[in-house]
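Note that one protein chain is taken out, while the other chains of the complex remain in position.
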Amino acid sequence: MTDARRGPSRMRPLWPLLAAMVVALSACSGGNNTTSSGGGGQVTLNTIWMKQAAYSDDEVKAMITAFEAANPTIKVNAEFVQYESLHDKIVTAQSTGNGQYDTVLMDTPWPAEFADAQIVRDITDKVPADFKSGVFDSAFTSSLYKGKTWGVPWINDTKFFFYNKKMFQQAGITSPPKTWDEVVTDAKLLKSKGIVQYPLAWSWVQAEAVICDWAEIAAVMGGASFIDDQGNPTFNKGGGLAALQFMKQTIDDGITNPASLGFKEDDVNSTIAAGQAAMGLNWTYGYNVLNDKTKSKVAGDIAVTAAPGGSSASTSGVNGGMSIAVTTKTQHPDEALKLALWMASEPMQEKYDANTFPEWKASFDKTDLTATNPDFWAAAKSAFAGLVARPVVPYYTNLSNALQVAIQEALKGSKTPQQALDEVAAKVPDMKK
Amino acid sequence: MAVLARTRRRVRSGRPWPESWVAAAFVAPAALVIVLIVLIPLGRALWMSVFDIRLTRPGVEPFVGLGNYLEQLTSGDFWAATWRALYFTVVSTTLELGFGMGLALLMDQPLRWRWLLRTLVILPWALPLLTQTGLLHSYEPFLSDSDLAMWMVIVADVWKLTPLVAILLLAGLQSIDREVVEVARVDGAGPWQVFRHILLPLLTPVILILLVLRTMEAFKVFDLIWIMTHGGPANSTQTIAIYAYQTAYQGFDFGRGAALGYLIALVIMVLAAVYLRLLGRTGQTM
Partner (left out) sequence: MRVLLYAGMVVALLVILAPFAWLIISSVAAPVDLLERPLKWIPAHITFDRFAELTFGGGGDENAEGFRAALVNSTIIAGAVTALSLVVGTPAAYAFARLRFPGRGWLILAFMATYMLPPIALILPLYQIMGALNLLDTRLALIVIYASFVTPFVIWIMRGYISSISSDLDDAARVDGASRLGVLWRVIIPISIPGLLSTALLAFLMAWDEFLYALIMTQTPAAKTLPVAINDFIGRHGLDFGLLATGGVIAALPPVVIAFVFQRYIVAGLASGGVKG
């Protein structure tokens, strides 16, 4: 790897000036050393994780503690940040100097940019074969770019369809909707009977969350291949366009809470929890929140199923997986990879399954695990078999930012869905430069 | 003043240090803090801003001269974000000065329990920004409407910073010679006339300082908006600092990001220059 030279080469003009500061300040510095190895072969790994959804801080810490117990020569420092800060902190930290982290948590759309920016290592040859065959393919795609593996898949997640059974009963609806058309029909019924003013709540804030909802709907309305193999945008036709038109229609019909444009996933949860929405898409963790009596007024009334289908597929799930990547700048790649594989191992994933499903296919056949909520496990199993990925392109963050704005403009009605998406499509050649 | 200085110099018999040396010694520690923490990074940022530095394309960092700057100056997104920042700046600064003046006049009155107001007035400022925006979170629907979102951000800013403006204006009020006001009252001037013809002219320097201080701070607003809306919905609160942050950290484009940082700084410098001219005109010396 040639990347080690990249950061320092840009730093060099600073060194003479810095030398004076080092002398002045080093006496009082108490910072944690970057990828330092102590005496006696002791290795310290600095790692970064996120604070939301999926595994909780405590679960991650427990997994790490178990890892340290099994590997007494390795010590692991864990930092937890909000998802919103994760990307930018990794970029800041790893693009300067020696880098701060040995492993980083990498969201599904990031491998391309992280790989091109040489932030993370190619570990294609280092992932054991039984790992590759044991986990869902969809989990694996979350760390693929240019046919290579850039991280160990760790979280396998998608957006499920949550609904309020009690409200459905009141409206005389007997079974959950199987398609988005049925969702609209049911929502109109719930609204007309005065059961809830806005039956649908969505996470359509100007953030990654709105892309996830859009992609998930697009996948069943003609497909969610947003960028074709030649790198040309296709999100402004087919599934992408149909999904956006559908989203806009639900606002015009008055069945979507207009505040959705400011909602994150948590707000969708709290709206459903307050009994002010009957249906919504959310990640796995939503189930426990919504059925927790101390946090939800509708605990016990919430059921979950696979996302509704459309013209081109009977269900879909957006790939919300995340992987643990080993950084290029780490001095302990082997230990870092060992940690990543430990976190993703079948025993760890099955032990901590309260908020996150394991990514191992075999886990779904173990009745002692699935017994707690067989329907949810079954929904997850079918969803994980075919998750749709968001485009894996090196300019993803720029593309996503532009799409978020375009989608919101269309939803507000200041542009038609076609117009809004076409404008982003026209910008793609610029982003690729 | 010159005569006085000369007198001083004579008095200071046998002291070896000329005044400018003393000044240098007095200013040096502060200058050191600034040079180390600000000038070095600033120089580095300037250097980065003339290269095309993309993290996603390591090793290829061509020199582009003023290219990054020219590109921004001809970009619609840049100007849109600049106008949003100016809109935010003008509205919030005006409101803060208006409310701040009212609050200052109120705190200046000999009212019972006035100490309570004077103490509690810093409360909005003491409250961490995050808590405050969490507060507005309860009114999320407003933040989802792009026309209202900017106003909610402005309301949050005004609530938080009016106290600072009020305290400094109150300080200005207190330094005014009360006899002038009394004389005017005796001559039959009403409260409005006293304010309009006596207090306001005397407060002009303070108002000017605050106006420009707040203008410059508001123009580079970041924390407040980032925490509340991330620039949304539909970019309706994407001010110039948010735009710069997104360009650098989310677009992996540090060259353009650095250039944007400089463009923001330049606008603020221009404002500062205008400010100093205005100050000079009102007879204040730097």
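For reference, chains read A and B in written order, and residue numbers begin at 1 within each chain.
Definition applied: a contact is a pair of C-beta atoms (placed from the backbone, for glycine too) under 8 Å apart; a residue touches a chain by one contact, two chains touch by 3 or more.
From a predicted model like this one, the values you see are computed outputs, not experimental measurements.
Peer 1: Could you tell me which displayed chains border the chain that was left out of the figure?
Peer 2: A, B
Peer 1: Of A:Gln42, A:Thr92 or A:Thr124, which one is in contact with the hidden chain?
Peer 2: Missing-chain contact among the listed residues: A:Thr92.
Peer 1: Of the residues A:Tyr285, A:Trp342, A:Phe364 or A:Trp377, which one touches the chain left out of the display?
Peer 2: Checking the options A:Tyr285, A:Trp342, A:Phe364 or A:Trp377, the one contacting the hidden chain is A:Tyr285.
Peer 1: What is the set of subunit B residues that contact the non-displayed chain in the whole complex?
Peer 2: Interface with the chain not displayed, on the subunit B side: 4-5, 7-8, 11-12, 15, 17, 19-20, 22-27, 29-34, 36-38, 40-42, 44-45, 48, 102-103, 106-107, 109, 111, 113-132, 134-135, 137-138, 159, 163-164, 167-168, 170-172, 174-175, 191, 205-206, 209, 216-217, 220, 222-223, 226-227, 241, 244-245, 248, 254, 257-258, 260-262, 264-265, 268-269, 272, 276, 279, 284-286.
Peer 1: Which parts of subunit A face the unshown chain closely enough to count as touching?
Peer 2: 11, 14, 18, 21-22, 25-26, 28-34, 48, 51-53, 56-58, 77, 79-80, 82, 85, 88-89, 92-93, 96-98, 100, 266-267, 269-270, 273-274, 276, 285, 288-289, 292-297, 355
The working rule: only the chains that are shown with their structure count from here on.
Peer 1: Express in whole angstrom the distance between the two chain centres, defined as the mean CA positions of subunit A and subunit B.
Peer 2: So the centroids are 38 Å from each other.
Peer 1: Going by the contact rule set out above, which residues of subunit A touch subunit B in the complex?
Peer 2: These residues of subunit A touch subunit B: 2-3, 6, 10, 13-14, 17, 21, 84, 87-88, 91-92, 95, 113, 116-119, 205-207, 258-263, 267, 394-395, 397-398, 401, 404-405, 408-409, 412, 414.
Peer 1: Which residues, counting only subunit B, touch subunit A once they are in their complex?
Peer 2: 36, 40, 44, 47, 53, 55-59, 61, 140-146, 149, 229-235, 246, 249-252, 254
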